[in-house]
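Apart from one protein chain that is not included, each protein chain of the complex appears where it belongs.
We just call them A and B in the order they show up, numbering each chain from 1.
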Amino acid sequence: MAATETPAGPRDPAWEARYHGASLAIMVVAFGAAPFFMYPQFAMQLLCFALFACAFNLLIGFGGLLSFGHAMFFGMGSYLAAHAAKVWGMPVELAILTGAATSTILGVFTGLLAIRRQGIYFAMITLALAQMAYFFCLQARFTGGEDGIQSVPRGKLLGMVDLNQPFAMYYFVFAVFLAAFLLIHRIVHSPFGQVLKAIRENEPRAISLGYRTDRYKLAAFVLSAALAGLAGSLKAIVAQNASLTDVYWAMSGEVVLMTLLGGMGTIFGPVVGAVVIIAMQFYLADLGAWVTIAQGIIFVVCVLSFRRGIVGEIEAWLRNRRK
Amino acid sequence: MNFKLKTLAAAAAMAFAAAGAQAQISGNVVKIGVLNDQSSLYADLGGLGSVIAAKMAIEDFKAKEKGLNVEVVTADHQNKADVGSQIASKWIDAEGVDVIVDVPNSGVALAVNQVVRDKGKVFINSGAASSDLTGAKCSPNTVHWTYDTWMLANGTGSAIVKRGGDTWFFLTADYAFGQALERDTEAVVLKSGGKVLGKVRVPINTQDFSSFLLQAQASKAKIVGLANAGGDTINSIKQASEFGIVKGGQNLAGLLVFLTDVHGLGLEKAQGLILTNTFYWDLNDKTRAWSKRFGAANGGKMPTMVQAGVYAGVLHYLKAVAALKSDDGAKVVAKMKEMPTDDALFGKGSIRADGRTIHPAYLVEVKKPSESKGPYDYYKVLATIPADQAFRPLADGGCEFVKK
Partner (left out) sequence: MSTQALFGQLLIGLINGSFYALLSLGLAVIFGLLNIINFTHGAQYMLGAFAAYFLMQRWGLGYWWALVVAPIAVGFTGIVVDRLLLSRLKKVGKLDQVYGLALAAGLWFMIDRAFAGHPEWLVIVPLALWVLLTVSDRWAPPKPDEPDHLYGLLLTFGLALIIEGAFRSQFGSAGLPYSMPEQLTGVTNLGFMFLPIYRGWVIVASLAICFGTWFLIERTKLGAYLRAATENPQLVQAFGINVPRMITLTYGFGVGLAALAGVFAAPIYQVSPQMGSSLIIVVFAVVVIGGMGSIMGSIVTGFGLGILEGLTKYFYPEASNTVIFVVMAIVLMIRPQGLFGQR
């Protein structure tokens, strides 16, 4: 998308590296210390949604594809992980993998359909497919309908670490988040990521250069779906439940909002966006309907005046200052 | 003089009571958390009205005079199980909340049920329909007031068959909740000697019910049972009136209908609908007096049974806390079960070992516009289902700590 283009002008690789390094350090320290300052359960939830937003950002920020149906990957991952842990009695790491694998497979099928159109159509198609997934979850027996899957056991990590300890659970989630985050960072800066960006900027030119753009787009879509599924699976274990809200279209909208607010196409933006939005839902819970209204207002104002998002604006300001 | 002495004595007694209470009541306050949906689907039937109801209970209990320091906190769970369980944990861990009330939406309620049990506090549910709260997922820390799916199905089914509505056609929302309602109702209809002539499973969030209503009409069943909720119920009733189902001699039975739904439909559309409620504002002088106060505080909106249940639940909870002089979760719930319930809204009743509150239920019919004397004059009571028959028998619930 247009506004995610980085400002023109020569880039200083050394500065970029320092900037990324510093941001990463801040993030690691902040999340590393988080459970000492806030409610660990809440901090874990933040990490799950931050991962979800990062997965989403991989698609929109670097592939230029706006999916309005990412809740289906998040929710399906969540349901399958919960079901695997609770009913099949799988150990926690396998349950999470099951959830992520389910979303990956779902991502392949929906991706094959959705990438046949671009732009707005892509958004509408993903939204419609996600609605179908929602109806499926509503009616399927294993999801428990409105009751959801409750009391999902956390169990022991690798049979050793008791995850019912909030701190153990927190650092487990943090480790998974960090690994996934670094993976995304790596993907974005790999040749694959460069091709994706090229497709985003000008697809016909990428085709003329001999790239089979459909394959790249599908790969990005599936990767994004898999990571969203991973986030959903983690959340099922963290919250110890999986419910219909995770697959509902409003969740797809929320992840778009997180990414937009934080900064599409920036590495750290989605994390910041997720923290702000989830904190808003949690700390402003006594405001009732105002939460939705505030989210809507943020959407409108971001699109009109702050398309770079929080992190994008900060980055732009830092770069300007250096000139 | 005499008077002055009395007040002095009372004040002294109160001071002692307060001192006594301080010793055992955590943080010196009893904190009530009203956790419900304040912005979405269930906001009307609970929402801020439930907060008003909780505050009225504190007022009527005369907490201050009895030396109990009671506070109310409130939050919107946004119908998200994770948000709900997090708020519950935060309330209990960081803010010293002793009891969580209301919590509509079965998914959220079951999640909160678990949290409250793990942390040893009290959960008084009024808003959720799931009968699992006192069955498979029952907890020694949970009390379920007002209604549940079993009671709705059973009450409506048996009472209607008794009144001659012995042939049924079901319009069922095609998901767990709708299917459970249909299954339970069908069982009781058959048991009472009725017949089920047909059923159709309708996807949830269907806008247009006409095809299904035509089938219901063609079945010639006396009763069309609506095993759905919320917007689906409203749409099906609205369109049934359009197709002249009630005028054609069939009756609609709503298996989960709240006063707010009838209000939203208007009598013209809803007339003739039969449903089960455990509370209606116009039952007797006591309910009328209470509801008038409630209405004045709630912008003229009359209370739903969920809001009434919040009031009664909080009142009974405070009585138990005062009697026990402690707000220890499991002990208070045990005390609540030991003491008979008695309030202006549900009358005398009791709380069973599985946490189910037992009180009578009422089969009501929605009035014709010509019969209604004003706003919220909606129901006429057809039959009273006695408390001992209204709810699922203790032994059938499968609650783990109920002795077989």
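Note that contacts are C-beta pairs under 8 Å (C-beta built on N, C-alpha and C of every residue); 3 or more make two chains touch, one makes a residue touch a chain.
Since the structure is predicted, the reported quantities are computational estimates derived from the model, not experimental observations.
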item	value
Which residue of A:48, A:66, A:81 or A:311 touches the chain not shown here	A:66
Candidates A:17, A:30, A:209 or A:301 - the one touching the absent chain	A:301
Residue, one of A:113, A:140 or A:209, that touches the chain absent here	A:113
Contact partner of the left-out chain, one of A:24, A:38, A:97 or A:128	A:128
Residues of chain A (touch criterion as defined above) contacting the omitted chain	1-3, 66, 68, 113, 116-117, 119-121, 123-125, 127-129, 131-132, 135, 139, 249, 253, 256-257, 260, 288-301, 303-307
Touch list for chain B against the chain that is not drawn	39-45, 47, 174, 200-208, 210-212, 214, 230-231, 234-235, 238-239, 242-244, 258, 260-261, 263-266, 268-269
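Here is the rule we use: only the chains that are shown with their structure count from here on.
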item	value
Parts of chain B lying in touch with chain A, wherever the complex brings them together	38-39, 43, 47-48, 73-83, 85-87, 89-90, 93-94, 105-108, 110-111, 114, 130, 132, 137, 174-177, 203-204
Parts of chain A lying in touch with chain B, wherever the complex brings them together	39, 41-42, 45, 135, 138-139, 141, 144-148, 150-151, 235, 239-241, 243-245, 281-282, 285-289, 291-292
